[in-house]
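Data first, discussion second: the structure below is written as structure tokens.
With one protein chain withheld, the remaining protein chains of the complex are depicted in position.
Chain lettering (A and B) follows the sequence in which the chains are written, and residue indices restart at 1 in each chain.
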Amino acid sequence: MNRENWLRFIVWAAVSMFIAAVIAGCGAASKRTASGVTDNNIKIGAFGALSGPVAAVGVPVRKGFEAYISYINDQGGVNGRKLEVIFEDDQFNPANTLAAVKKLVEQDKVFAISPGLGTPGVLATLDYLADKQVPFIYPMTGASQPAYPLKKNTFVVQPNYVDEAKILTQYAADKLNAQKVAVLWQNSDIGKQGLEGVKAQLAKAGVQLVYEGAHDVKDVDFSTHILKAQEAGADTVILYTVVGQCAGILKEAKKQGYKAAFVTTYINSDLNLIKLAGDAAEGLIVAGWAAITDVNSPDYKKFMEIYQKYNNTSEMPSGYATAGFIAGEILVEGLKRAGKDLDREGLLKGLESLQSFNGILAKDITYTATDHSGVKSLIMFKIQNGTIVEISKDRFALKP
Amino acid sequence: MHRRGLLTSLLAAAVLLLPPQILPWFTDCSYYFYLIDLMGIFAIGTLGLGLLVGFAGQISIGHAAFMAIGAFFSGFTTLQLGWPFWLALPAAGLAAGVSGFALGFPALRLSGQYLAIATLGFGVAVPQVLVKWESVSGGFNGLKPLAPMLFGYKLSLEEDYYYLVLITLLLMGWLARNVVASRTGRAFIALRDSETAAQAMGINIAHYKTLAFAFSAFYAGIAGSLYAHLVRFIGATDFNLGMSVNYLTALVVGGLVSIPGFIAGAAFITALPHGVNALTRGLPGGMKAMAQNFPQVLTGVVLILVVLYLPQGLMQLWTGLKAGWAAKVRGRRGENSRDTARG
Partner (left out) sequence: MILLQQVISGLATGCLYALVALGLVLIFKTTEVVNFAQGEMAMFCTFVAFSLLVVVGLPYWGAFAGALAVAAVLGILLERLFIRPLHKSSLLSVLIMTIGIMMVINGVAGWIWGFEPSNFPTAVSGEPVRLGQLVITMPDVMNLAVTCVIMAIFYLVFKYSMVGIAMRAAAENRVVCRLMGVKVNKIMATTWAIGSMLGAVAGILIAPVTFLDLSMMSEVIIKAFTAAVLGGFNSLPGAVVGGLLLGVMENLVAGYISTELKGAFAFALIVAVLCIRPTGLLGTVERKKV
């Protein structure tokens, strides 16, 4: 292609870009406008993987979140304003997340971001949102960066995996008489942090780590791991992985007749685990940070009712849907407390006034001006007779 | 002709260089410039792949791995070793280029489907290795490179970064065009059309094959470094098979042997998910479920259609349109001059 055509092409491309940008610029309002709040409307932005391999997490989160928001809107909204949710798909690619968040904040002018799903996306946009002072409510990740160091605009809900693993190890030592512990972990940020937490707590808990084995994200063969854990004589096995792999490990353990205490992270407090593992899941101890256990409790029933009504379905909501639901509850409570005269500062103050807040699923949520790290204690559940039951009403936290 | 050429050049320069200075006065547009920057970065990577696949006739389904190498090299050297950006950027390209050269060696013995699979294996293995190499890649937490400092000016705004990407893209495009027009380019094409014949004509297959891989990797490395300092968060697992497939798609869609085609294809593929997202925003609830997978399905359909009906990519449309227009013009001129014999 000769030079003339080159230039023509450049002009053609650049002109279209320019025009597009100008149109976009004209379409948007002036530079400084009210951020996402009108007299009867509040715009909320959210991001998560809605397509691609992680969609199995993102889609339920969105369903749970939007169900609660629709429920609130049907009741008249918050202080007379209805909530409008713009949920962007980032396909678990942080470059896309950053683009989506920029669009939400700058073009759509959302009032706040809630929730944001996925560690890479959260890590990529955390600083941007803090710089722009956009309230970020419930970054859904087990990483610790959103909580520490404190950011004025960011409110974390679920405990991070390192702390959780420490609590689990201590629990195993105190309540399960564990002495030799094995850790089977997923080769990802989840598993790595879990292993780190366990290792950090070994001395205090007085237990010995006799075996640790990693498996890949989509692994199917766990025979080696079970064999080695058995060989090392572990009486307690801590599983740091997601539902699919957890079920696979439990099935393998049952197949080999390995009798040890199995403990796992709150990621697996999900009815899907029982669906997948069947009776191999009997006796599994699962941590949880939200009291979503008893499917017969009035709270859970209310949640299910809302979920099924607004999603037009009769399927059972998954653990991820409950997380989305709780995000909605915390956001709405914060908005309520911010009052009719709504601005971002007000939302932040409103959230910081939460003290042992109890919603339908959200329980015991506390924030202060110096602590936005959310839930720090766990409830322990056990899988018994095909359902998840609370072992006790106690909550377990880290002792300093 | 000269005056027209000059005018076009000036217009082009104005359109390319002025918007980032003017638009921010009117509106918050860093989102659009972010997208444009991403498109430009991706275009640089696609240029490299185009040299390898379109001109040299090789196959690579692991291109993202070279981008990863460039990105982490740049991130690591600027963050941990304190290298200045103007050094880290070309060095990242070189680092990736060297690994491309290394991949070229096993590629010498393979062709066609086997090469495809080998590059697939390479492309999937590199992020895994990087993730384990925690001191360099930050493991699963990734790296957070900083906005680059160039000539004492911090390029943290997307509008400013735009100039960096634009200049790099123009440079790399110019370089690509020169390579294609040179002896090396002709050797690549000979290699593509028939390896055996090329060898029979005395072309050193080994030399040019490894060179092609090195070139493509160099481009990807530069793209990787620019990417790292734009997004300012890189995780090893981001440079996955999906990204490599996107590169290939950009190539096929834009046109396998057309440099402007590479750029157009890259822009198209980068903008596609965002465009589809914007389109499906307003759809009612029931359609929303459909909308979730839409970008993926649409990309797949585009791939299938382009391969079936537009083997030379989108540029075929462009050249087709131009040819049609030219024929029309000629036809009219012929009528007017009543000289229909001269077409």
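The definition used in the following text is that a residue touches a chain if its C-beta (ideal position, glycine included) is under 8 Å from a C-beta of that chain, and two chains touch if they have at least 3 such contacts.
Note that this is a predicted model, so its numbers are computed, not measured.
J.: Considering the complete complex, identify which of A:K43, A:R81, A:K151 or A:H225 is in touch with the unshown chain.
T.: Touching the chain that is not displayed is residue A:H225.
J.: Among B:L23, B:M39 or B:V53, which one touches the chain that has been omitted from the display?
T.: Checking the options B:L23, B:M39 or B:V53, the one contacting the hidden chain is B:V53.
J.: Of the listed residues A:A56, A:A130 or A:L209, which contacts the missing chain in the full complex?
T.: Looking across A:A56, A:A130 or A:L209, the contact with the absent chain belongs to A:A56.
J.: Name every residue on subunit A in touch with the hidden partner chain.
T.: The missing chain touches subunit A at positions 51, 53, 55-56, 59-60, 187, 213-221, 223-225, 227-228, 231, 243-244, 247-248, 255-257, 272, 275-276, 278, 315, 318.
J.: Would you write out the residues of subunit B that touch the absent chain, in ascending order?
T.: Residues 53, 59, 61, 106, 109-110, 112-114, 116-118, 120-122, 124-125, 128-129, 132, 194, 196-197, 200, 245, 248-249, 252, 256, 289-290, 292-294, 296-297, 299-304, 307-308, 311 of subunit B touch the chain that is not shown.
Please note the rule applied: only the chains that are shown with their structure count from here on.
J.: From the C-alpha centre of subunit A to that of subunit B, how far is it in Å?
T.: 34
J.: Mind listing the subunit A positions that touch subunit B in their complex?
T.: Listed in rising order, the residues of subunit A that touch subunit B are 1, 3-4, 6-11, 13-15, 17-18, 20-22, 24-26, 28, 30-31, 50-52, 55, 59, 86, 88-89, 91, 93-96, 98-100, 102-103, 106-107, 119-120, 123-124, 127, 143, 145, 188-189, 192-193.
J.: Considering only the defined contacts, which subunit B positions touch subunit A in the complex?
T.: Where subunit B meets subunit A, its residues are 5, 8-9, 11-12, 15-16, 19, 23, 26-32, 34-36, 38, 139-142, 144, 227, 231-235, 237-238, 242, 258-260, 263-264, 267, 273-274, 277, 281, 292-296.
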